[in-house]
Structure formats: structure tokens, C-alpha cells
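Take a look at the following structure, please.
The complex appears here without one of its protein chains, the remainder shown in place.
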Amino acid sequence: MEKFNLENISLVIGILVILIGLWGLLTQKNLIKIIIGFALFDTGIHIVMVSIGYIKNGTAPILDNAVDINNAANAVVDPVPQALVLTAIVIGLGITALMLTYVLKMYQKRKSLEINNYNDLKW
Amino acid sequence: MKEDFKKRTVISPEGKPIEIDPLKDYFSDAKPKVYKPAHPIIEKFANWARANSLWVLGFGTGCGAIEMRPLMTPRFDAYRYGIQWRPTPRQASVFVVSGYLSVKTLKRVVRTYEQMQNPKFVIALGSCTINGGMYWDSYNTINRLDHYMPVDVYIAGCMPRPESLLAGFDKLKTIITEGRGEGANTYAEKFDWYKANQKKVIKDWDMPDYNW
Amino acid sequence: MEFKNIGYALLTIFIVLNYGLILQGVVRKIGARVGRRYGIRWYQPYIDIIKNYAKRSTITHGVMFYIAPVFRLTGGIGLLLFMPVIFGSDIFGNFSFAGDLVLVLYFQFFGILGMALGAAESGHPYSAIGVSRGLSQVTSFELPLTLGVIAIAMQYQTLNITEIVAAQQGGFMNWTIITNPFAAIAMLIAFLGAMGRSPFDVVLAPQEIPIGPPTEFQSGLLGVLQLNRAIFPAAKLILFMNLLFGGATNWAELILKTFLIYMWPVFVGTVFPRFRVDQSVRWFLTVPLIIGIIAIILI
Amino acid sequence: MVKNILIFIVLIGFAVLLANVFVGFKGNSELNTLANHYAVSGPEEVGSANLVTAVVVTYRGLDTLGEVTILFLSAAIVSFLLKIETSASRKRKLRTTSEILDTASKILVPVTLLFGIYVFINGHLSPGGGFQGGAIIASGLVLMLLSQPAKEVSHKLITIVESISGLSFVLIGVAGVIFAAGFLDNTLLSLGKFGTIFSAGLIPVIYIFVGLKVGAELSGIIANLQENQNEV
Partner (left out) sequence: MVGPIYIIAVALGTAFSLGFFKKANVKFSFAFMLLAMTFMTFISGQWLYAFLTQQQETIQIFTAGFKPPFSISLQMGFYEAVFLSIINIVGLLSAIYMYDKLKEKGVQMMMVFVLLFMGLNVVVMTRDIFNLFVFLEIASIATAGLIILDKSANAISAGFKYIIATAIISGILLIGIIAVYYYAESLYINDIINSNLSFIKGGAVAVFLILIAIVLELKPFPANGWALDVYEAAHPGIGTIVSAASASAVIFVLTKILPIVGESGYYIIGIIGIITFLGSNLLGLKQNTTNRLLGYSSIGQIGLLLTIIGLTPYLGDKTLFIAFGVLISHALAKAGLFWLSGIINSKNIKGWAAIRRNPHLLVLMGTFIFALVGFPPFPSFFAKWELIMQLANNDKIIWLALILIGSFIEGVYLFRWFGYAIKGENQDLPEFKIQWNKIIPVIIFALGLYAIGYYYSTLTGSAASLNYIPLLFILFLYAIDFLPVYIKNTISIAGIGYYLYTIYPGLEEFNLIFALIFLAGGILTLLAGYTYKGKRQGFYPLVMMMFAGLLGLIEANTTLEFFFAWEIMTIGSYFLIIRGKKSMTHALSYMLFSVGGAYLILAGFGLAHIGQSSYSLDILANVQGYAPIIFTLLAVGFMTKTASIGLHIWLPGAHAEAESDVSPMVSAILLKAGVFGLIVLMLRMGAQSFGSFDIYYALAWIGAITAIMGNMMAAFQEDAKRLLAYSSVGFLGYALFGLALMSHLGWLAAVSLSVIHFMFKTLLFLAIGGVVMRVKTKEMYKMGGLIKKMPFTFISVLMGIIVISGVPPLTGFGGKWILYNAVLDKGWFLPAGAIFFAGIIAFLYCFRLIHTIFLGQLKDEHREVKEAPFWMLLPQYIILGVIMIFSAFPNSLLKPIGEVIMPYFSDGALEWQGQLAVSNFGYWNGELIMYIVGGIFVIVFAWLWFMNRNAQKVKQFNIGYSAERPSLPETTHFAYNFFAPYKKALGFLVSPIISDFWEAVSEGIHAIADKIRRIYDGNAQTYVLHIIAFIVIFYLIAFGGSYGI
């Protein structure tokens, strides 16, 4: 079965993680859990990114002893998504840190982690 | 005096206070004038017209007023003598005071009389206007109308019948035609006397001396 | 325009004034006779006018009060003079060359407006109430009148009164009342209102608001108004005669026709009791209006 | 409940959307032209054995600068938001640490820091790099703060490290514009011998600054968050 390749499986898993993350983000009422939902969503995206760059039977794109420098093009997986995912992870980290900080501050002001308590601004 | 006729201060739109003396500001206080009759020939013609065009203002405060209405009916038909009823003193020439006059009513009668234009004639209807009639000793009615205004014709009776009224009008006509209907001038000439009489009975005098 | 026209005009005024006064007396006499009374003398209006002029004293409330009767009489005389009184007569054609039917229609208001102003100047509340009623009523009956006039003007393709009369010559079958009955009916109903007789006489309503607008007028001022009361209805009668009944070629015809036309409001007035203003306004804007619209549609 | 059903429906829709995005995905059997270029010419052009590093630091150096900036931003905002205004009268109730943790951390923290430094210095040769190294350094700090919660971290030091390394990164980039072919041009330094530590041009230098900077930034964030802990 062509469909059950490694990359396909990880892609689907990635998508599922995205969806699960979104579900958590949308349904949980606790702010921390919402942030966890977001982290899942983010991670799912990262999985998807890495899956996209996978080459069948490729190895890590590091030209050390394991890879022949002249045959590198046929031996390694795509380095670009890996580079991108690195950036994306850092960005995700920054965002998550900010979210946590905001929640911390919100909690300090109101002593509540319930998202419904922060509806003052609306309409 | 009625509250409305007392002096008051109002604020003008500019914010300045204005003293208002209603009796002075709202009513003319000119004295009545004596009008000389015109040249006899003209006057005679005018008197004929006056006699044949009697516009009546009925002052129906007493019981006698009820006797005036039949004059308009087909039975008596006063119109044929040139007698018509007018609802405003400005246009009427004959003032029919019917019946007793309480002090309060007298005030109105005087005012109405003064608002009529010269020449004007007064018919006093019923005994009450002559000597007080059955109310002669009442605390609140006057006994003789001619102390307060010149009366041209008295019609005696209690009540006088419409026929008497017609006779009274007829008499008035004669008086006018003969040029004796100068009541208005008499009133102006003896104004002070009439006023004094009026003021004697009307205690709360709150109007100008002559009501134009 | 020549100066002799002024002379002719004075002649017309004189005739119509006398005719108006006599008509007034006669009509009242007739009214009395209907009521089984003897009634006034036919010349009583003359006496009344003389009497009023013979009054020795007069009061005035101010300039407009003084001018109002002048406006009123000017309105009446003007209305008369802007119409050809006798068809085909140079002498009694008056100043009809100055304007047409529209002028005549609008000139009616000259007097009304002036009178209203004078009445208001007197400061008498009842005068003002009378004016309010009068104007309300005028506005309502003018609508069928206007529709009728438009219908007639379209029928004859002219606004020139002389031409309208000319078109009706040659027997009563040519009269507008026969040739254009709806317009004529609408106008005749409006005429009832214009004459101010019962049932549309709540404007004056003697005793209630003493006699409405002229309440404060007396002596000579009232005399002028009385002159107008003679001329103005006569002028209106002449107008309707010209428009609906073929005009008149001589004074006798004029007197006969106008007298008969006058009987119409007199009869109605004798039979019907008084309308309140709101009732008459509503009434004028229903039945006569519909008739007027029919007249317009049928052009 | 209705809301959850609604969310579910929307997510189904979103799933369909995602499925359709990748409906054309058939896996790769060989590198595409871009990746191929990196794999083939990368070693010559950049001289980095780690192709990912080559891409991250050189080919897509601007992204990396951006990344660093994002972390910097986050750190700045966190420190701004969590700035303790009244430090003098502040009381903190902190958990006491266990003996084991305390002892272990004393051994492990220096090792961790050292490892972090190793990782970013060798970023062009082996898996890892500035970010990874920085993160490891910051995890050392976490360990330290776990064992000694009351320890005051010098924010001043963190800031200075952060600023200096950041500034250096930028200056290196500008130097590329002035002295070489473009912003963040790697060939400002010679590429050296492929596969050795002093190779790949500027990459190790940049990665050192990145590592320091990331370490400092993450440490700053952690320290700030930790200082807000258990505040009365």
C-alpha cells in the first residue's frame, strides 16, 4: 500500500495533532489548557513540515562520514523544511512564552484561569 | 382687585425688568368726548337712519330678558321696524338692559355701555330698572339705572309683555327722530357725576374710568 | 386703457352696489316670508349703511385695523372690475383686459387676507378664531372650485372670461352647466362655501364668537365692510353666471340670472343647519372633490 | 454543547481543507531543485558540513536574524510585563528543594552549560547549532533555579550578553554588505577546510553569538517567570 508510507503516516499524524490541538484550544475553558492546545497545534504543523521534506530512504542532511559528499544529493533528505521548522519552533516558543506570561499576569490581576472571566471587552 | 390687574414686573428678553401696570398699559384711559350734532339737515337725515336701523344689544341678566326673544318670532317680528340684534357692543346702537341689576352686573353694564359708539340709546326694561321693583331693598341691587347711565326709554312692568317692548322701541324711534336721543353726549357731559354714582356702589373699582 | 374706462367702472360699481344692496334686502325678505314673517324692508341695508356712517365716534386698534376694510372693499371692487359684467358691452367690460380668470380667482383672496389681518389687529380672540375657521373653510372649497375651473378652461381652451361667455352664447343648451355638468356641479357646491351661508356660516357664528372677524369693527369701518358685503357676493354671482350660465348680454338678464343663482345658496341655507369647520372641510374634500375629479377625467 | 457540535463541524471542515491541501502530496523520491542545489553546491559555497546549518545561517540568514529578534522581542515583552515594581517589600513563599536535586544540580549545571557551548560551536559540523545550544544553556539555568529558587539572576548580565551578541550579529551582517557580496555574506572569513571546526566561514562566529543570545534570552524569560512565582 502506497498510502502507508512513512511520510504519509507522519503527515496524517501531523494533521491529526493540528486538529486535536485546535479542538483543545476551542473547547477547553482553562487558559493553560488552551495554551497547551495551541502548543499541540503548533507541533502538528512542525510534524507536517518535516514530513513534507522527507525523501524516501534519505538520511539527515549532514555531510559527515555517513554521507558521501559527492552523492549527497541522493542520500539526504531535504534540508530546507528542516531549516524552516527550526525557525518555526523558535517562533512558536516565543509566542508560547508570551501567552504564558500574559496568562500569568491575567491570573495575578483576577485570580482566575477561566477564559469566560475575561470577556469584558466585547461588541 | 383681580390678581392679574395688579402691578407686576416681568423680565424682558434682554433680561431687563419691566414694570407692568395692567390698568394703565392695557386700557385706554381717555375721557369720553361730547360730539356736536352735525348740520341740522344732515342730522335730521342721520336721525331718520338711526331710528330705522336699531341694532340691539340685549343685556339679559334679569328675568326680563326672556321677553325679548319673542320679538324675533313671526308673531311680533321686530325686524320689520328695522330692529336687529347684534352680538357685539361695538356695532349695536341700542342697549336693552333687562331687569334688575346687581352691583356686580352693573359693572358689566357700565362697561358694555361705554364700549358702544356714539350715538347710543338705552332702553331699561322692567320695574327693577326704574325703582328696584321687588328688589328695592336688596343689599346687592341698584334701584335706579338712570343714576348710572342716561336712559332713553323705560318700559315699566313686571314683566313687560313683548308688546310693551315694541311700544318702547316705537317710543325710542320717536325720541331719536326728534333729535332727543343724545344720551351719549349727556353721559360725557355729566361724566363725573355718573362715575361718582357708579363708584359709590361698585366698591372694588378695578377698571379705568372709561371703558373704550 | 383710457380714462373713460374709469368712468365706466364707476358706473358699474354704482349699479352693482345698488343691486347688491337690494338683493340683500330682498333675499332677507324672502327668507322672512318663508319663515312666515313680514321681514325687513327691502331697503333696510341702505338704512343700516347710512346709520353706520352716521355714527359719531370711532375707535381704532391700529393701522392694520384701519386698513382692513379698505383691503376688503378693494378686493370686492377689484373682483368686480376684473370681470366683464355685461357680455359684449364696451362700457361694462370694465378692466377685464388686465387679466383673465386666474386673476379673478386669486383676487378674491386679496380682500380675505386684508380682512383677516384687520381682524387680527383688533386683538380680539374671537376675531382670530373666526379667521381661523374662515381660512380653513376657504382652503377646502377652493379645491373643487379649482378643478371645475380647470375643466372649464380646458373645455373652452381659454382662460379669458369673455371668450368663455362668448362660447356659451346661443341658447341655454350651450351653457356650461349643460355642456359640462360635473364641473358645474363641483363649482356650484364650492359656491355654497364661497357665499358663506348656512350650512357653512360657522365663520361668523353670531353669538358664539360674537360675529367672527368683524367683531371689533364699528361705525364707518363697518360701513365699508357693509358696502363690500353688497358688492362682493354680487361680483361672485356674476362670475358664476359668466362661467356656468352663459353670462348676460344686458342688465335685466344679469339681474335675473344672478338672482336665480343666488337662490341656490339661499335654499340650501334655509334647509340645512350649520356645519362645524372640521365637518365642512371634510365634506368639501369628499363629495365635491370627487365630482371635480370626475369633471377633470371627463375632459 | 451546541457550541461544541458547532466546533466539531467546523473542525471537520478544516480537516477536509487540510486534506485537500495535501491531496497532491505523494512523497518525494528525490530532492527538488532548490534542495539539490543546497546539497550539491552547499559544501562549496558555504563550507558547512551540516546542510541545515548552511541553510539556516547563510542562505536564509535573514530568517535567523528574524528568529533571534522574535526571541528578543518575547524576552523584552516578558520582562516588561513581569517587571517587579516593588522589589523591596516583596515576599515570596518558595518551596524548599531536596538534597538530591541540590547536589545533582551542582554537578550537572556546569556540564549542561558546557554542553550547550559545545553544541553551538559545532553547529556547522554536527546536529545542533545556536538555538539548540542556547536552549541547552537555558535548561541549565532552569535546573539551577529549581535547586535554588531564591537565587537572584543577574538581569543586567543577561541584557548585556543579549545586547552585545545581537549587536555583533547585526554588525557582521552589515560587514557583509560593505566588504562582501551582501548582508550576512558568509565568505567574509575564509571557508577553511571542510569538516573542521574552523571552517564554514562566519557560521561558527554567528552561531556563537546566536547561541549566547538565545541562551540569554531564554534565561531571561525563565528568570522572569520564575521571579513571579508564588508571589504573595
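Things to note:
Read from first to last, the chains carry the letters A, B, C and D; within each, the first residue is number 1.
Criterion: a residue touches a chain if its C-beta (ideal position, glycine included) is under 8 Å from a C-beta of that chain, and two chains touch if they have at least 3 such contacts.
Quantities reported herein were computed from a predicted structural model and do not represent experimental measurements.
In the entire assembly, the chain absent from the figure touches the shown chains A, B, C, D. Of C:R28, C:H61 or C:K257, it is C:H61 that touches the chain left out of the display. Only one of C:M83, C:V131, C:A167 or C:L188 touches the absent chain when the whole complex is considered: C:V131. Along subunit C, the points of touch with the absent chain fall at residues 1, 53, 57-64, 66-67, 69-71, 73-74, 77-78, 81-82, 95, 97-103, 106-107, 109-110, 112-113, 116-117, 120-126, 128-129, 131-133, 135-136, 138-140, 142-143, 146-147, 150-151, 153-154, 157-160, 210, 215-216, 219-221, 223-224, 276-279, 281-282, 285, 292-293, 296, 299. Along subunit B, the points of touch with the absent chain fall at residues 2, 4-5, 8, 10-14, 16, 18, 20, 22, 25-28, 30, 33, 59, 88-90, 108-109, 111-112, 115, 207, 211-212. Annotation for subunit D: contacts to the undisplayed chain at residues 6-7, 10-11, 13-14, 16-25, 32-34, 37-38, 45, 58-63, 65-67, 69-70, 72-74, 76-77, 79-81, 83, 156, 159-160, 162-163, 166-167, 170-171, 173-174, 176-177, 180-187.
Definition applied: only the chains that are shown with their structure count from here on.
When the interfaces B-C and A-D are ranked by how many C-beta pairs touch across them, A-D comes first.
With each centre defined as the average position of its C-alpha atoms, the distance from subunit B to subunit D rounds to 117 Å.
Centre-to-centre, using mean CA coordinates, subunit B is 35 Å away from subunit C. Annotation for subunit A: no residues touch two or more other chains.
Across the complex, subunit D is touched by residues 5, 7-8, 11, 15, 18-19, 22-23, 26-27, 48, 52-56, 60-64, 69, 72-74, 76, 78-80, 82-83, 86-87, 89-91, 93-95, 97-98, 100-102, 104-105, 108 of subunit A.
Of all residues in subunit C, those touching subunit B in their complex are 32, 35-41, 44, 47-48, 50-51, 54-59, 206-207, 210-211, 214-219, 222. Looking at the complex, you find that subunit D touches subunit A at residues 4, 7-8, 11, 14-15, 18-19, 22, 25, 27-32, 34-36, 38-40, 42-43, 49-52, 54-56, 59-60, 63-64, 66-67, 70-71, 73-74, 77-78, 81-82, 125-127, 129, 131, 194-195, 214, 221, 224-225, 228, 231.
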